[in-house]
Structure formats: structure tokens, C-alpha cells
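All protein chains but one are shown at their positions in the complex.
The first chain written gets the first letter, and so on, giving A, B, C and D; residue counts start at 1 in each chain.
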Amino acid sequence: MLVYLSKRFLMTMLVIAVTSGIAFLLVHLSGDPAAAMAGEGASEADIEAVRATYGFDRPLYVQYLDWVGRILTGDLGRSTYLRADVTDVLARHVPVTATLGLCALTFALALSIPLGVIAALRPNTLIDRFALWVAVAGQALPSFLFALGLMYLFGVYFRLLPISGNETWWHFIMPSIALGYYATPAIMRLTRSGMLDVMQSDHVRTARAYGLAPWRVVVRHGLRHAIIPVVSLAAVQLGFMLGGSIVIETIFSLKGIGYLAWESIQRADIEVIQAILLVIAAAYAVLTLLADLLNAALDPRIRIS
Amino acid sequence: MNNMTTSAQDGAPVSLSPGRIALRRAFRHGGFWIGGTIILAIILIAIFAPLLTPYDPSVQSLSKGFVPPVWAKDGSWLHPLGTDNLGRDYLARLLYGARISLGLALLTVIISGTIGTAMGITAGYWGGWPDMIINFFITVRLTLPVVLVALVVVALIGSSLWLLILVIGLLLWDRFAIVVRSATQQLAQREYITSARAIGSSTPRILFREILPNITGPLVVVASIEIAHAILLEAALSFLGLGVQPPDVSWGLMVAEAKAQLLFRPWMIAIPGAALVLLIFAINLVGDALRDVTTPEGKA
Amino acid sequence: MPNDTQILNVQGLSVQIPVHGSMLRPVRDVNLEVGRGETVAVVGESGCGKSLTALAIMGLLPRQAMVQSDALRLNSESLAQASPKRWRQLRGDQIAMIFQDPMTALDPCYRIGNQMCEILQQHRKISRTDAMARSRDLLGKVGIPAPEERLKQYPHQLSGGLRQRVMIAMALLCEPELIIADEPTTALDVTIQAQILRLLRDIQQETNIGLLLITHDLGVVAGMADRIVVMYGGQVVEVGTCDQVLAQPLHPYTEGLVRSIPVPGETEQGETLGYIPGIVPRQVGELSACGFVDRCPYATDICHAKSIPMRDADNARLMRCILPTDGSARDPAVWVLPDETTAQGAATHGSTPCPKF
Amino acid sequence: MPEVLTMRDVTRDYSVGSGFGRKQTLRALRGVNLGIERGTTLGLVGESGCGKSTLAKILLGVEAPSSGEVLVDGQPIQSYDRIERAGLIQPVFQDPYSSLNPRMTVEAIIAAPMHVRGESGRKTQTRVRELAGEVGLPGHLITAYPSQLSGGQRQRVAIARALIGEPEILICDEPTSALDVSVQSQILNLLHNLKRQLNLTMILISHNLAVVHHLADEVAVMYLGQIVERGPSREIFDAARHPYSDALLKAVLPPRAGVRLPKMGPEADFPSPVNPPSGCTFHPRCPKAHALCAEQMPKLSGADTAHSYRCHFPNNVKDEECPRV
Partner (left out) sequence: MLREGVKFHDGTDFDAQDVAYTLNHVADPDSDMKSRVLVDWIDNVEVVDSHKVRIHAKRPTPAALQYLTGTSPIYPSGHYEDAPVVPGSDGAERRDWGAVQPVCTGPYKLADYVAGESLTLEANPDYFDGSPKGKPSIGTLVYKTIKDPETQVAEVVTGGVDWIWGVPPENAEMLASMGNLTVVSAPTMRMSFLSLDAAGRTGETPMTDLKVRQAIAHAINREAIAENLVGDGSMVQKSMCAPVQFGCDTDVKQYAYDPEKAKALLAEAGYPDGFSVPFHAYRDRAYSEAVLNDLRAVGIETDLQFLQWRALRPKIVDDQVQIGHLTFGSNGILDVSASTSYYFEGSSDDYARDEEVKAWLEEADRTTDQERRKELYSKALNKIADQAYYIPLFMYGRTYAFNKDLDYPVTPDEMAHFYLAKWK
């Protein structure tokens, strides 16, 4: 177990290291950011000054190593636009996105798992078809359209929910639904197919052959197995939500990291963009690790060899 | 139960390949029919757009902006779906927009499908080190948020159509790689792969004659998912203003341009939005149908 | 067999399953009786309907399967109209089942003890401690060393043979009157197979329960069964005691099976073996001929004309064939065909009228 | 007669992951020595996990041994390129459902070895049809796909594919165990006829002793990666030396009236190939095991005769010949 954990940790570190390189390269793709940072009306000398101030005149790899070196000391850099340490900026934005992601995931799981289980228990019935249609239709609706629709309906027309910002829990309802519904079909399908498989498996047949109560068969001997791949998928989906919340956060003016990322891209605030890419990568890596551990807890075949 | 032997019993002189059988089953599948018809209609619309409207989608008439569609007050058959802010015919834009939306999705999927399949087969067939390295790349790719990376690249380099296709293509190969890898791993354990090696087949022959034809099922299903994904991604990028650029027009761009009119001219967003939803819905239906007919337990 | 010792009595059992628009009939009009302390083997090749018969008796067939029977009695209780709840009470308590693959039949997520207790507590008012104690005793009884530790282990930590022993212990938990064993040793190695069969046989004789053994292996049957029920194409084609059937098979199918198996010490090396030509037909629609007619070397016009009923033969045996009941008019040589005819058999098979729905 | 196939001290290790991480070594073959003379059939017997299938893969050149060498016609197997090797050795696998590519027609499957050699003309086509007839495949099935064939027909296709390149050696890995008994006998008949007509050298891998008895001239018994006994078929079946061979023989249940279950089988379970027992690997299961067996691996006895075995306390051997003396 310890060997496995340390191996996984090393792997995760390696992934994050490569990701950091890609993030850095992406941000420096267009070459020298100084011209844009210097702003309107800057002369060539001004740009040169910015270049020197921020060290963009150095070779790319030196800049990268400098950046990595600073990250290792816990310094994620400084936002040139917001004039604050990126660490502080992220500390303000990450909780918003984390809250949004968790709410969205909760919404998605609460909807998809029961639906998937019921659909699997009654394959090819009306309820199964209904669930499948929900999935197909749900996946066809782009989240920004859905978000705008929600805003129009509940924000403007009925005036039930606040439209923008992240001050109260009420503010999170529409964004969470808009973000979470997109993960619903995938999780539902996986739950359904997992349940279909496991309900036909030998050990479930054994459980039924020994007269166990139906709910025990379904929950203890069925769902317990079907949920294992769902855990991994949920972690992946949560990771996607962190990265995919840009559109939703922009529409609802939710000041999370997606919003920050999009603003920073437009502001050419490169240290923030780099840091966000890195943080999302790290979050994703940690999430998959957590999912693996949770799977090990659920499945003794992984845990005990 | 024993339906494997049906054809042998029929003694049919003409034998159907598994692919033909799957296709036959697909044609008996309701979802395949509905989805396929919609997709075919949209493809035809895209191809024959110039015949279907007299307007050029990019010709403007600034004084004739915001004509409402025919069913609204002040609408006319002159512009059945009205005009946009620059006075361009909305129907013409919708018809031509199908070209970009479909073409872009198709090209990106060709790129991502080639990359992903190559990586998946390599990892699945050889295992060991190649597998570890490719797995690592898949993990790295998954840790990079698609929308964000696409935004950064497009924002910093510029959003030409080809760059967009390339970027999306280079971002969406992960599912291909994952699915092809596991499908190949399963196949590699099949005895006919061992047989192929034992009869002295070269590696390319094994990859292209033995493995590739047998993973077309999952490949087609993933392709359908990724086509829908690419269309949605382009739409999301367009929504943020960094997708397809004028004078090209895509449905995503139309939605983006119309979103300012959400409160007061909702049809402007509803028309391309509905087209987008319909197209993706149809693709998903077909994808689902293909999944049903290519996986034996799909219809359980 | 007198009625009071009868545990299981199945009359006219049929199963129909709708598949892709047509109706499969994998089990047709099966009669079956198992007495106390008796081992009845249901024998047949894949697709003959033996496993579905077992599942039908357990009430475990999938929802879409339609089960009909004239009688389905367990200990004189009729189960034909039993509620799902009653079925659940009986399963695991009065009838227990042992499955083919011990690798997959146990839930990999729970400890052995946990799974055994769960069953015991489902059927008996018993404390967890007592349930554990009984489970441990039973594990010991089926020859598992260090049962205390096994209770705490997960199935994947046990070998195949041990897992099948656990399954047997599980079946014994509630002291059932009937155990259905579906190919209990097929997935095991030959040396383990002998142990498991011996264990089953010992326990069955000791506890005097009825054992319904489902298998394709005539060797296993020879070692275990008191009576044999031979199935082909969803029908019972022959019934008799083990020795009678193996020594003098009455139905041509049974005869063909026996003739096609090489036996070290009996058949010579390289001796041309007998075989049954053709393949098992698809079980669709009503029979308008003998189900075996396409593959039968003795087939006559009568066999093609109508379905053949079951009839009594000598020594309380039953057979579904028009050949003489005393076993005459059989010729071992008819099974030894040159290989080309195989080809012919398979080739012409398609042209013979397949029963249509 | 010269040995057409020789294995010298062949060992094969696998690295297996055990759950969380740690790699362990699984020694599937431990120093296997084997020679087969032209035109004979060797039956290879053993239970699952004993290394039979690994042996087959190494002979086919699909896998390489970790150490030791395999000679075909006196030449190391590596010295042949893949097409030459395919012309010498061909396989027939256990599961006819997975050994045929479902996307190829019967004709293409049978012709594949010729295509690989670059021969795909009219001659090959004719040969495919001839061969299909020889293995008893109805002509109209030549254009069918595997999913339209029965198990027996598929196995015939596999046999035809193996034979089209006119190999010297046929390796049959459990060729009938996935088939129903009534079909199994047809394949056994076919194999026997082919072997006689074509003077094939055959390695028959099976756990079913009845099948081995029916086809094999010689029998080798494998246990945990080692050949524990090897001799002429008749001798093994009449007077097996190794207790494990004996146990296997006793476990055969013939379908005959009056047969009773064997009194005893080996008690303990098959040990893990990752952690094999000390000394004679069979000792934990052996009814005759002494203290010596747990300490010392028995040497090969009778290596210079046709019948060799690895046991301290063999059956059917006069005391004075006993290896421990």
C-alpha cells in the first residue's frame, strides 16, 4: 500500500511537472508578453522597460526555471494586473469554484445514480427509455444555452433567483444546475450499464439464489460494484468542472477560477494563467488519486492482494 | 440462445460480414433512423446551401438590421428568419453555418481520431514501456482543462479557422486513445492475434488487418461522441468570442452574436441554438444506436 | 418412488423467452422428480436447456422469461403460484444452489464470514455471533483448514477449490432439503474436481438431502448419480438409473454421446470414435417432428412426421423414441461415420425443414 | 529418428504486479528439456497454471524464453525469420470462438498464411478450397464469417489454416476442450487422420487424459513449470511413476456404469507459481511425501531411457531402481 502510494505520488508529481511545462509554453506561445502588458500608448522604450522589469528578455528556459523555482518555494508569482500575489488571488477564487464544483457534482450524482439504477433494474421499460432520452437530450444542450435559459427563466422572468455574483448560497443554485446537468448523462449511463452488468453477474445470482431481500441484492451486492467506476468518473467530471466552469462562471459572474482565468487571458496576466493551469492540473491529479483510494476502500481486490 | 448458427442453417450463399450485420441492425434501430435522418438533412442543407437561399450570408445591409422572423410582428417572407444586427439574412447564415459547424467537427475528429487511435493501438498492442509512456501522456492531457487551453492558445495566437481545427483536434484525442487502448488490450489477448503472429504476419498486417477492423465499433461510437464534443467546444469558444471568425459563420458564432439579444429578441438565439441542439441530439442518437448494435450487451 | 420421500416434483415445465421478435422455447414439457437422499443428474450438451430448467426451479429466470408448469412442488408445497416473497423465503433455506464458477459466484467485496452470516440472518433469527460460529463449523465440515481465518478473508484470497467448498458450506447453512448443483466442477482442475465431487457425495449421503446435479460430463454422472435425466433440445429424452442408462442407452442421442467419448483402457489409440453429426437446432416454435431427427442415424419417416411422446420402457425407464424399448435394433457402428459425412451432415442440415414458429 | 524439436533448459519468467504495486516474478517454466521426434505426437498434460500454454507460446515463437534454447531441425528458433518459422510450426488453439478474426471470411482466414508469404494467386485459392474439403468444411461455408459457424466448424477452419503452409509441427493447445463431447470426437478423428496422412509431428496440450490417450504416442506430465514425468503413452497410462501422474490418471471419470469416485485426490490446493514449495514442488499434495521431499528437489531419473521422471519415491519401480538409493 505504501509502495503504491509513493509510486502514485511520484507519478502525480511527474504529471504536474510536465503540465507546468506545457502551461508555461502555452502562455509564452505568442512570444513576448511585454508589448501587451505595457498597455496603450506605450513607446518602444516603455516596452523595453517592461521587458526588463519582468525579465522577459531572458531565454525561455531560464524564465521557466525561475518560475518553477519560485513555485517550489510556495510563490506562485504576482498578478501584474491585480497587483497582488497570485497565491492570495487564488485563495479568494478557488473556494468559489470548489463550492460550485461540489454543488454541481452533488446535483449530478443525486439525479443520475437513482435514475441509472432504476433504469438498469427495469431495462427497456418506459422508465429506462425516459432516462435514456433525458441523457441524450441533456447531452445535446450546450451548457451556455442552458445557463442563459435558466437565467432568463428563473432570474428575469420569475425573478426567483439572483442572477450574478457569489454572495449567498442562492447564487450557487443556477450555476450548479447549469454546470452539473452536463455531467449527469455520463454518470447515469455508467451507473446504468454498471448495474446492468452486475445484476447479471454470478454473485448477484448467488445472492438471489440464497433469498436475500431485494434491496440488499440491489444495494449491497449490486450498487456497491456498479459505483466503483462511477467514483472514478465523478472525480474526472469534477476535474472537468473545475476547468469547464469558465463559461458558467462568466455568465453568472461567479468569481471563481474559471472567471479569473478568462479575465486573466484577456488581461494578459500571464502569471495568473500559468498558476491556474497548474492548480487545475494539481486538483485533477489529486482528485484521481482520491478516487483511486476510494475505489481501493470499496473493492478489496484492489486493497488486498 | 443459439442464434449464431442461424445463417449457417439458412445455407445462405451470400455471407454478411459482421460490419454489414451491424449496419443491418442499425437500420432496424429507431434512434438510428431518427438521428440519421436529421444528420443527413443537415448535411444536405450544408451542401446545397447556395441553392436554398438567394442571399449571401455575409452581405450586409446596415439599414436593414434586426428584421424579425416571419412569424413575429413586422416579419416578412423576404427574410423568413429575419436579419441580424448587420442586416444579414438569418436563414442564409443558418444554412451556411451548418457547413462550418459540421466541417470543423469532422476535421477535428479526423485529427484527434488519428492521433488517439495510433496512441491507443500502440499502447494496447505493445504494452510495457510504450503503454506507460502513452498512459502518461493521456494523464497529462486529462489534467489540462480543454476549454482553458483552447482559450489560451486561441487568445494568444489568434483564431483562424485552421488553428481552431488544429487546437481542438490536438485536444480531443484522449477518449479515442483510452477506448482504443482498452479495446486493443482485449483483442491482443484473443487467440486470433496470437494465431496471426504464429502464421508469420508482419506487425503492420496484424495492426491493420486483425486489430483495426475489430475496433471499428468502439471507434465509430467514440467518433460520434467526439464530433458532438467538437461542435460544442467550438460553440463554447465562439460564445466567449474566440471561435470561428467572420466572414465564416458557425452556429456557435451565431449563438454568441445573438446572446446580446437574449432578453429582447430571443428568437435570434433560439434559432441557431435549436439547430445546434438538434444536430447534437441527432449525433447522440446515432452514437447510441451504434453503441447498441456494436456491443452485444447493449440491448440487454 | 413413493410420494412422501419426494422433495421435488416438476411436471410439464416449459420456459419461453422472447428474443428479437421470435419466441425461444429452450425448455419444453420437462418432468423431474428428486427424492430424499437421492442424486438425480440432468445431462445434456450446451443449449439443451438443463441450466434453464434449474433456474426455473429456483424461480431465478429473468423477468422476460415465461415459465409454465403443470406442477412445481417442493415438499408437497406448490410453488407454481407462490409469491415472490415466498420464493425468497424458500431460496437458500429449503433449496440451495451451487454454481459453476466459484471464482465469480461469491461477492468479491465482502468477507466470507460476512456473506455467510448475511444468508443465515436472512432466514433465521440468529445473532451475528451465533451465525459466525455456525459458518465456521460448516467451513470446517467441508474440509477447509483454519476456518476461523477464512471467515475474515475475501473470496479472491482463496483458491478455486476452496471457494467451491465455501459455496457448498453456504448451501448447507440453513439445512436445505434440496441442493441444485449446476456444473459444480466444470471450472475446476481435474484433481480438485474429484475432491469436490466426493465432498458433495459424502455430505448428501450424510444429511440425506436431495441433490439435483446439472452437468454435461457423463463421467461425473457415472460417479455421482442415482438416476439420470438426459435432455436434448429442451426436452427430456431419456430417464433411468445411472447404471441402466450408461450401460444400455435407449435414446439414440444418449447412445451417440456414450459412443463418442474415448475411454483410456477401453478405446484404442487412434480408434475412429463415434460422433453425432450436425448441430443442435434452434429452439423455436412447436415441434412437428422428433427434436433429434436431423441428427439421428435411425430416423424414419415417422420421426419426421410428428413429435415423439415420452413412453415407458423396461425397468421403470422412460424414453422419447420409437425404437424398441428393450434396447434392440441399436448398432454401435452407425455412429462411426467417415469424416466426409460430417461435412455432408452440416451441409445438408440447412436444407432440412427447421421447425418454424 | 532425429528430433525435429528440442527444448534445452527453457525457463520463462513473468513479472506480475500484485494489487498495489510490488512486482513479483512468476516462473512459468523452470528448466524444461524436451525432444520430439518427427512424426510422433507428444501429449502434454497438466492442470491450469502448470505452464502448458507458456510452453506452446514459446514453441510458436510468439514469446521468447527467459533462458535456454529451442531448436527446430537442429537450428535455434531465432535463426528462422517469422515466415520461415511459420512454415515450420503452426498452432490450433483452444477456443475456436476467439481464434478466428470475426471480420474475415473463412476463405481469407485459411489463406492468411499464404498471403503473409506473398502468395495470393489462383493456386492459393484452389488450395484453400481443397483443404477446406479435407478438413470436412462444406464448400458453401468458404465465404461465411466465423460468427456463422458452429464450434466444430470453426475448429476445422483453424486446423485448415494451420495446415495450408504445410508445417512440420502442429501445436494443438486444448483443441477440443471448448467443444461439446459429440463434436469433440469428430475433431479427434480428424486430427488423427491428418497426423497419419501428413506424417505430422504434433504437440497436444490437454488437461483431458482421455484425449491425450487417444492421440498421443508419448506423454509428458507437467507440474508447476516442470516436466515431472515423460514416457511412451502406454507406459504412462499403465504404470505411471510420479504420484502426480497417478493422481491425474485416477481423476479420470469414464462414463461407464459402475464407476465410482476415486478414493483420494491430492489434498492441498495447487500452489502459487509465484511462491513455489521447497524441494519437490508436489510434496504438499503428495500422499507419499517424506521429509526428504520438502528439502530436496528430486533429480531426473531415467533420463537416458524413454521413460524419465522426477520423484524420490516413485510408483511402479522396483526398490533397487529407486533414485534415492
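The criterion applied here is as follows: a residue touches a chain if its C-beta (ideal position, glycine included) is under 8 Å from a C-beta of that chain, and two chains touch if they have at least 3 such contacts.
Being a predicted model, the structure only gives us computed values, none of them experimental.
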Partner chains on view for the chain not depicted: A, B
Selected residue (touches chain absent from view) among A:L132, A:L212, A:A268 or A:A285: A:A268
Candidates B:G75, B:P130 or B:G241 - the one touching the absent chain: B:G241
Absent-chain contact - pick from A:T97, A:T206, A:Q237 or A:T250: A:T250
Selected from A:L5, A:V18, A:L82 or A:L293 as touching the chain missing from the view: A:L82
Residue among A:L5, A:I22 or A:A35 that touches the chain left out of view: A:A35
Residue numbers in subunit B that touch the chain omitted from display: 58-60, 62-63, 65-66, 85-87, 155-160, 241-242, 245-247, 257, 259-264
Absent chain, residues of subunit A that touch it: 30-33, 35-36, 38-44, 46-47, 49, 52-55, 58, 66, 70, 75, 78-79, 81-85, 89, 92, 148, 151-152, 155-156, 159, 162-165, 250-253, 255, 259-260, 262-263, 265-268
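Going forward, only the chains that are shown with their structure count from here on.
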Computed distance of Cα centres, subunit D from subunit C, in Å: 31
Between subunit A and subunit B, centroid-to-centroid distance (C-alpha), Å: 23
Residue list for subunit D, restricted to those that touch at least two other chains: 140-141, 150, 153
Multi-partner residues of subunit A (each touching 2 or more other chains): 301, 304
Footprint of subunit C on subunit D - complex, ascending: 47-48, 133, 136-141, 150, 152-153, 180-186, 188-190, 192-193, 196, 207-211, 213-217, 233, 237, 247-262, 265-267, 269-270, 285
Subunit D to subunit B touching residues, read off their complex: 57, 60-62, 82-87, 89-91, 93-95, 98-105, 112-113, 116-117, 140-141, 143-145, 147-150, 153, 158, 161, 165
Interfacial residue positions of subunit A with respect to subunit B in the complex: 11, 14-16, 18-19, 22-23, 26-27, 29-30, 123-124, 132, 136-137, 139-145, 148, 152, 156, 196-197, 200, 236, 239-240, 242-244, 246-247, 250, 258, 261-262, 265-266, 273, 276-277, 280-281, 284-285, 288
